[in-house]
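Heads up, one of the protein chains got dropped from this complex, but the rest are sitting where they should.
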Amino acid sequence: MKELRVALIGGGFMGKAHSLAYAVAPIAANLGASVIKEVLVDATPELAGRLAGELGWNSSSADWREVIARPDIDIVDICTPPQFHEEIALAAIAAGKHVFCEKPITNRVEEAVRMAEAARAAGVVTQVGFNYRHTPAIAYTKQLLEEGRLGVPLQFRASYLQETGFAADPNRWRATKATGGSGAVGDIGSHIIDIAEYLFGDIVKVAARARAKRPTPEAGWLDDTERIDSDLIDDGAVWLAEFSNGGIGTFAVSSFASGRMNRVAFELDASLGAVEFDWNSREEFRVSYTDEAPDQRGFRTVHTNDKHPGGMWRIAGLGTGYVEVSAIQFQKFVRAIVSGEPTAPDFEDAAHIQEIVEAVLEATVSDSWVDVPARIGVAR
Amino acid sequence: MKELRVALIGGGFMGKAHSLAYAVAPIAANLGASVIKEVLVDATPELAGRLAGELGWNSSSADWREVIARPDIDIVDICTPPQFHEEIALAAIAAGKHVFCEKPITNRVEEAVRMAEAARAAGVVTQVGFNYRHTPAIAYTKQLLEEGRLGVPLQFRASYLQETGFAADPNRWRATKATGGSGAVGDIGSHIIDIAEYLFGDIVKVAARARAKRPTPEAGWLDDTERIDSDLIDDGAVWLAEFSNGGIGTFAVSSFASGRMNRVAFELDASLGAVEFDWNSREEFRVSYTDEAPDQRGFRTVHTNDKHPGGMWRIAGLGTGYVEVSAIQFQKFVRAIVSGEPTAPDFEDAAHIQEIVEAVLEATVSDSWVDVPARIGVAR
Amino acid sequence: MKELRVALIGGGFMGKAHSLAYAVAPIAANLGASVIKEVLVDATPELAGRLAGELGWNSSSADWREVIARPDIDIVDICTPPQFHEEIALAAIAAGKHVFCEKPITNRVEEAVRMAEAARAAGVVTQVGFNYRHTPAIAYTKQLLEEGRLGVPLQFRASYLQETGFAADPNRWRATKATGGSGAVGDIGSHIIDIAEYLFGDIVKVAARARAKRPTPEAGWLDDTERIDSDLIDDGAVWLAEFSNGGIGTFAVSSFASGRMNRVAFELDASLGAVEFDWNSREEFRVSYTDEAPDQRGFRTVHTNDKHPGGMWRIAGLGTGYVEVSAIQFQKFVRAIVSGEPTAPDFEDAAHIQEIVEAVLEATVSDSWVDVPARIGVAR
Partner (left out) sequence: MKELRVALIGGGFMGKAHSLAYAVAPIAANLGASVIKEVLVDATPELAGRLAGELGWNSSSADWREVIARPDIDIVDICTPPQFHEEIALAAIAAGKHVFCEKPITNRVEEAVRMAEAARAAGVVTQVGFNYRHTPAIAYTKQLLEEGRLGVPLQFRASYLQETGFAADPNRWRATKATGGSGAVGDIGSHIIDIAEYLFGDIVKVAARARAKRPTPEAGWLDDTERIDSDLIDDGAVWLAEFSNGGIGTFAVSSFASGRMNRVAFELDASLGAVEFDWNSREEFRVSYTDEAPDQRGFRTVHTNDKHPGGMWRIAGLGTGYVEVSAIQFQKFVRAIVSGEPTAPDFEDAAHIQEIVEAVLEATVSDSWVDVPARIGVAR
């Protein structure tokens, strides 16, 4: 069986999540290749060595350039803060590696575009870690839309809410732009943009507002003007979107939503049915069809299993967690490398998401709607 | 005990709902007055007579002007289509009657403003039938906000969804402007605007989009341009709002939301807690506080009872239905007449809601945000 | 239109609930008769007079015998504590009145049997206030079972939970046998027994245990032996039942279930589908069918409306509360009087429920299953 050797760049939280996914993905299903956790790279030899041991990698390094240059490495998996993504990705692509990159692909769209163009030119497989779309209930929604069972898309309502902002000691590097913090729109909003475009098609125009005030450690609230001018990232926003297919949508993100630990949710109305989804009950595919009998109309709750795309277990409701969904994500990536099956979202998809993120941020301080540029693939 | 005699103008669906509320309100609690269902008015003597019998009114009439002129009538309750509201209300106010008017107060803001100004000048009590805000779980949210227990309002997300648009035979008069149809924004959107302003304060600016396409009986879909130009009303829209207090919000309405029978829902994030509400589980007050212990954080579900504002039953979860909430609405109105307690929403509140409805409709075809005029009371 | 004059005996909580139902029932639907709230009876002339005013009755009395003797009274509605039910009911039946009696019909089965036999002999219409079964979602479950759409009944799981026991000042008369307290099994358990027999058929055998300990005001817990010997009523129990149709079931009641305000819930499995119900979301009919496609299986949630039995509103999810369900109950009772339509549960049904209550109580202190006598109608 073909062997694929992975180099993981960055052993933090996402590096751990990816390590788990690589451990699970090949056991859960036949990928047509043996995936080998070859080398973990982090800032210092000591840190990299310790993390490689903890996360089960064969070796470690503090020099990502050297690792990328190794001919035995097939896949470069980038889990660093976003400001390092472009440099690493371009080097990996130049070395002919397939590249998996955590989201957001970058915090600056021009970097993302360069990455997407390089990958296209090199013909390598790329994928970006918008993991939520791989949830079987979401992938099944996509399937029903493609099969025409839900009809014409009409309205999409999505939110991604967290209460991390209230934490006494918020994650430092994520909180300022200089260290790669991408704000609520870029960090969590990008996930629901990805889901929206996956299901509804491209977003062409947005209007937006950011949350007006945010707490500071000194107590009190910092006003919006200060925030926009400062290095601090946005921590809550709302926006509307027009889709290319005529659909419309609302979006909301917040890091100051009390009681919301990690809630990714959407509702989708179409002309033949509607779907709702909440990551906190992620095994549930909830759907309503317009052709039900008058006394039997309503949403049904289907627990997903291996009859739904990506589903790992025959027993529905057995339990689909973060590890399972991450594993599905890597299964798609590996299969794309091994057998050429399509996978998504790739660097071009992610660059377009970043276009939208920047359009939303621009719109938050504008009294006009902001147009979103066409995606790279479309422009050509 | 003081007697209050009511004249009901319009014995359709809302007339029936009000008849039930008048029957229930005085039994459920002491109002300080005896409310007498004196006369029901409808289009013809025959219709009015039949409806008066069915809905339990002492007498009937086909001449609303004559009824309003009667000195024994204390309250005029208007349940006609919106285009008749102004004429009836102005006559009733001129006759010194207290006026309860169904929502929307009118479909044209200048009419609403005239009604509000006349009521203010005459000093009569007015109220408009935005019934949902009287749900104990919503009134209790208001109480907690006023007591400061939820802190500074941050973000509001609301929707009112129905699937009535899919019905084979949609309600005719509601479907065209000429017969008083107010569209999804005016008809159902006005309810969530009312709740938003009740809880979050005044809306000052909006951006919006209407649903792009709607089905026609001939099948296929009518495009947006045709709809805007035609006499047909809007049947779905999304909008953003800026509140005067710095909060921001998303709003969505639809008559083409499969599986949504009558779903009024909102989520409210504030600096010390969050609340969520769904009319389909209207007895549940769901709240999260930011000061909970780390291992005990989350939303709690409180079943409302008579310890919450308006609650009718000592036993929480006994059952709060449409009739109970309508009765609470009329209890507030009657108490305002009897003892001068404040009640809301009055004609001025409703005129401001209509300002927002029109701003939203204007914004649906604009690439700019639209400012909402200040409310009448504030302008003076 | 025919007039039906009601005498209400007992103006406490249930008397108020019935007053509301009589006010709502004829407005909500055409009953074929005019129902007149003629006279309210309570312990003293002063109390009866005050309550008649508050609850909207034409007159009052402190002498129930005199009222029952009045020829203008058609319906006697008994809302006293259970130990007075037999005497009043037998007198009313002897006077040829139709009788509505609150549940439990009595606390002693021999009284209930005498009442049922007298009613049968006299040919009057009787009904007992097991209101929950009239919820449209439950009545629709019954309809589907009768139509065969759910197949053969297999398993039934029900509970009725409250936290009233934790209240600092529990309702006195309900807490001891001498004043008519019927315990958790008789008071709330009888409701789920009624629903069980309504849906699954007769219960023939039970095994049971009562909660072992209960709190006393002096603090600490009273042990089971003391309770059984004392005048105190049971406050929690569990039991199994065998049904005549081969089905089996579990039942649980408690007055010491923290967080449960008034939760009546059941799950029903049958060979072609399953239904679940929770009074706290009483508008929801939740059903699963075994013939759904493999990737579409699961429970659907249908919001009931006027397409379901008893449903009052065309708009599903508009709001079905305690008042609506009480009104449905009286609509059925009045229609039975006016047009001879069957209604239930009548005194014979309620006597059988009381047989089961007593069998359960006997079984709580037995190491054997206890047989339930056949119902009166079956025995003949």
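Read from first to last, the chains carry the letters A, B and C; within each, the first residue is number 1.
Note that in this section a contact is a pair of C-beta atoms (placed from the backbone, for glycine too) under 8 Å apart; a residue touches a chain by one contact, two chains touch by 3 or more.
Because the structure is predicted, anything quoted here is derived from the model rather than measured.
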Q: With the full complex in mind, choose from A:121, A:293 or A:315 the residue touching the hidden chain.
A: A:315
**Q.** Residue among C:100, C:256, C:313 or C:347 touching the omitted chain
**A.** C:256
Q) Quick one: which of C:56, C:82, C:273 or C:319 touches the chain that's been left out? A) C:273
Q: For the chain that's not shown, point to the residue among C:47, C:90, C:122 or C:240 touching it.
A: C:240
Q. What subunit C residues would touch the chain not displayed?
A. 152, 154-155, 157, 159, 161, 163, 166, 207-213, 215, 221, 236-240, 242, 246-252, 254, 256-261, 267, 269-274, 288-290, 297-299, 367-369
Q.
Tell me which stretches of subunit A touch the chain missing from the display.
A. 13, 16, 19-20, 23-24, 26-28, 30, 54-56, 261-263, 279-284, 303, 305, 313-325
(Q) Need a quick check: the contact residues on subunit B for the chain that isn't drawn. (A) 140, 287, 294-303, 307-308, 316
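The definition used in the following text is that only the chains that are shown with their structure count from here on.
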Q.
Counting hops between chains that touch, how far apart are subunit A and subunit C?
A. 1
Q.
Can you work out the whole-Å distance between the CA centroids of subunit A and subunit C?
A. 53
(Q) Between subunit B and subunit C, what distance separates the C-alpha centroids? Give it in angstrom. (A) 35
Q. Hey, what residues on subunit C touch two or more of the other chains?
A. 303, 316
